[in-house]
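Here's the structure, in structure tokens; my notes come after.
All protein chains but one are shown in place.
The block that comes next holds chain A.
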Amino acid sequence: MFLYNLTLQPPTTINVAVVGHFSGTKQQEIVISRVTRLELLKADPNSGKLQTLLTHDAFGIIRSLTPFRLTGGSKDYIIVGSDSGRIVILEYNIVKNKFEKVHQETFGKSGCRRIVPGQYLAVDPKGRSVMIGAIEKQKLVYILNRDSAANLTISSPLEAHKSHTLVHHCIGLDVGYENPVFACLEVDYSDADMDPSGDAFNSTEKMLTYYELDLGLNHVVRKWSDPVDARANLLFPVPGGNDGPSGVLVCSENFITYKHQRVPELRVPIPRRRNPLEDPSRGLIIVAGVMHKMKGVFFFLLQSEEGDIYKVTLDYEDDKVNAIKIKYFDTVPVAASLCILRAGFLFVAAEFGNHRLYSFTSLGDDNDEPEWSSDEFMDSDTDISAYFTPRDLQNLERADELESLNPLIDAKVLNLTDDDTPQLYALCGRGAGSTFRILRHGLEISEMAVSELPGNPNAVWTTKLKSDDEFDAYIIVSFVNATLVLSIGETVEEVTDTGFLATTPTLDVHQLGDDALLQIYPQGIRHIRADRRVNEWKTPGNRAIVKAATNKRQVVIALTGGELVYFELDNQGQLNEYQERKEMSSNVTCLSVGEVPEGRQRSRFLAVGCDDNAVRILSLDPDNTLEVLSTQGLSAPPQSLSIIEMMDIGTDASHGTLYLNIGLQNGVLLRTMLDTITGSLTDTRQRFLGARPVKLFRVTIQGAPAVLALSSRPWLSYTFQSRLHLTPLSYDMLEYGSNFTSPQVPEGIVAISANTLRIFAVEKLGTVFNQAIIQLSYTPRHFVLHPPSRNFVVIESEHNTYSPMEKQRTLDAKISEGKRFDPSLLDLSPEVFGLPKAEPGKWASCIRIINPFLGDTTSKIEFEENEAAFSITMVNFHSHNNELFLVVGTAKDANLAPRTCSSGYLYVYQFNEDGNDLNLLHKTQCDDIPLALLPFQGKLLAGVGKALRIYDIGKRKLLRKCETKAIPNCIVNLHTQGNRIIVCDMQESIHYASYRQHDNRIIIFADDTTPRWITTTTMIDYDTLAGGDKFGNFFIDRLPSETSEEVDEDPTGNKIMYEKGYLMGAPHKVSMISHYHVGDILTSIHRTTLVAGGREILVYTGIMGNIGVFVPFLTREDIDFFQTLEMHMRNEAPPLAGRDHLQYRSFYAPVKSVVDGDLCEQYNLLPMEKKRMIADELDRTPAEIQKKIEDMRVMAAF
């Protein structure tokens, strides 16, 4: 089996976000790292919406990012620390819209290693040097400068290593223009390692160390080292030079300390939430923060692990700091990075869940929130009582949200709504922010207006009055026997004095020339001049106009019988008929002329579709007007045509490719390249859109031309980041559409559906799925579908949290101790503020039934007595033939490390009639945590710790029928087909077992030679298993067919039973047939089809929100082709972060039988000469290669 990997949705997590002027303009941008991807975002200052400008796959793990600006420069560079063993400096090229590698310097081995730098990056605020550090020992300092041509230069690295030293954090100190200084938070373990008594360990100190780069001597020295709080975890630089006193804020558990060389330290506690349930012994740490400087003042926003943001300010005179002050600011989701934009936004890159953009409404200066100052806390070491009351947002206001699936814990691909494509049902999120999400393939739209019309219209157009108008003035709606004109203003109202003929249906409307309007109706053409003079052209005899195509200067109409009449606007604004008419051989079904190119008189081509299943391109040049230039035969009559220039050439923003889109009556959309000189048609791509004839409309999306294609569902063909996308819209079936712009809706679409007029806008371009969200209360673990009712049953369990009963018990105990508290403190919404932390070993858990169609919870059962649910399945027991039972495996007092519990339970539930509720039948105790459950031959197969058991249902409990303990550690996943059982162990990969009915035994006969830490698996056929492990690998293992047959044909079963083990395991071994490093921990794999009529593929999801597919190749030629292409791509487009692509995909084991489609798709981004070079090597044309790459995607997925 040879597979092609494609990402459908890249990771949605963000591990670092930085802000800067990356395009060198006034506007600030945000660069985010989605671990394996680099993305550039822009926050629109007016609308407050985030917009993705660029996303690029880095094929490596980006661990740190920092913006960097040379002294006196106006453009920020991006420095990337990754797993490549290299430092990479990138520059954003605004013209080409891509990241360009400025420097790439190798310093060590690749991989996320202990002593290879890449984890920490710190820059000198004045832009003179950068430090890149590892977790242990190594720190390298590079001096950055510019050469005579103002190019960025990088020096050879200077070492600031210190062996036996762990580094917690590393920043660049602000020292003005003195020698650059870097501050590191370090721990030396050499003494602790040597002293068995433990004294040295106890006296180990955490040190704040300053490393000074002496620019004169070109040398790094340890300048100063001072012990800090033993639980310090983060540093923040305090502005220096002219802007402030310089120094660092050291964040530690419960305290924030100001430190600097030769000045006394100042300390302030981190205020805690006033909450009766809090554990006062639990320390509170700062997890993220940002410093903001403006007009001579600066402040810090620091976020605690609860999500509370504090505003920290320093009270200082000259270089002397008198006090640090801290006050509660607001509560937002816990962030991986916080970014403040000068336009007044705070970007919160959440560590889990959706990322958010907030706008500042105030800076929290003048509210009555209590403030704590270091003056009050100078000496008190104990009993810090800084408490605040959390509240709703006061200083921030939510502006926008980036949806994120991270962490994606489990998913299923099902088609419950009988759509064209299946939906993905996913469990996402952590804690109280957990969600159940229904993902549908399609672009999300935001509906602006729906208004009823007096009948069922046929068509709708919008038009401006003058060619330089910014907004549309009229909406024209055509009915069977009338035309309605609506004016667009504050409200949309009918107008009658527009010059449009209202008593007839309309065929086309267009704004003509500078200030005229055009209406085409079956009996003629009305040319409405600006002064309301109307020139009319009537059709000859009894013939009617059947089709029309117009642009700003040209009009083409088709009369009944297939006669074409061509008009062109002259310089006086007069519409002139071309003297000759063209007779087509058959009836014309559709027409299209392209837009007039900028600076030209006319569009040179006319496309005519006829019912003889052909499309012809006719010339509109004065030399050979209406001459046929080329013809394309079709499989069905064309319904609609659209000539359009798409901006899909990345290198030149003003030029695109001319395409002819052909919508066929059988629901297929063809896209053909139209040569701008000869008019010949080449490189046809096709796609099935739906069951109805495809109608095409030209619209504008993000300022670029796009095509709205309407079939049984609406689709949009648009360019995004210089790539063509064809994506369905998640919306109702539409009849007709047109572009729409108004002051309220700068870029929208007006469409008709039955008797309504809809106005909507397309947002979030580039997203593949749109999501419906159902809120959950704890971290979801697994879920199953109850097929009769189509409800989902989800189990949720949360460590370190109070269950409702435990919460009540703790509160009662507090009250009986005589403590008093304000009950409103407990009313905080858990979605915003999270659930209070209890202590390790305390669990909250529940079973929930969700109706995915209504989006609500029909029933919820909370577990009490510190039980947590871990596994779930639906079983049809033999003895109760027609009933489905729900079995849930739980554990009481579960402990994470070591994995223990006081007792496990298997709950058996019956569904009530409509499947909305559960009745507990009985519960069965077991000795370990049941992590895997599976229906098996009318019984229940359960993996309880390392024991694999078969249970049958009894009257009062489940009855144990059979057991094997031959699994090494812990069973996490089970599969079965016939008598074969596949058991997945937590650490020891997969085991093939056979159930022997006559003597009721389970015998393991084959296992794997690689010790994989399995997270998820799926059986793709009787002998083959695909799975993922905790290190981000994907693999397929197969049992050799001779072993498989041998085992199945063994009549007594004695042979496998008494066979000798091999390599300290089972007698047979499975063979690995493919292996691939995905870069994300896989959480589910499914064998399914994603497109109607497509082939079966493997769909996977990863914890970081990744959704991808593995497509099996069908022919040997394809394999050779893509392997060669991949090889060329590795050479021609080396990954952005400096990682070697082949090494990355072979992170833990060499990649086997998988081609990276994401890399192949980067072919489209290459400059033309490289495209051509690779194409020559492959003996093909670039267009052929692009077509093959696209086909690979659209045939199997989207």
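Following the convention adopted for this analysis, a contact is a pair of C-beta atoms (placed from the backbone, for glycine too) under 8 Å apart; a residue touches a chain by one contact, two chains touch by 3 or more; residues count from 1.
Here is the rule we go by: contacts and distances are computed from a predicted model.
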Omitted chain (choose from "Ragulator complex protein LAMTOR1", "Splicing factor subunit", "Fibronectin type III and SPRY domain containing 2" or "Exosome complex component RRP41-like") - UniProt protein name: "Splicing factor subunit"
Contact with the hidden chain (one of A:Pro157, A:Gly748 or A:Gly1079): A:Gly1079
Option from A:Ile115, A:Ala636 or A:Leu920 whose C-beta touches the chain left out: A:Ile115
Omitted-chain contact residue, chosen from A:Met1, A:Leu53, A:Val102 or A:Val187: A:Val187
Among A:Val250, A:Ala336 or A:Leu1090, residue touching the chain not depicted: A:Ala336
Identified contact with the non-displayed chain, of A:Gly72, A:Gly198 or A:Pro898: A:Gly198
Touch criterion as defined above, residue of A:Lys96, A:Lys552 or A:Lys1030 at the omitted chain: A:Lys1030
Interface with the undisplayed chain - residues on chain A: 13, 15, 35, 61, 63, 83, 111-115, 118-119, 134-137, 163, 166-168, 187, 189, 192-198, 201, 204, 231, 233-234, 285, 287-288, 305, 334, 336, 351-352, 406-407, 409, 430-431, 779, 798-801, 837, 840, 896, 1030-1032, 1079-1081, 1102-1104
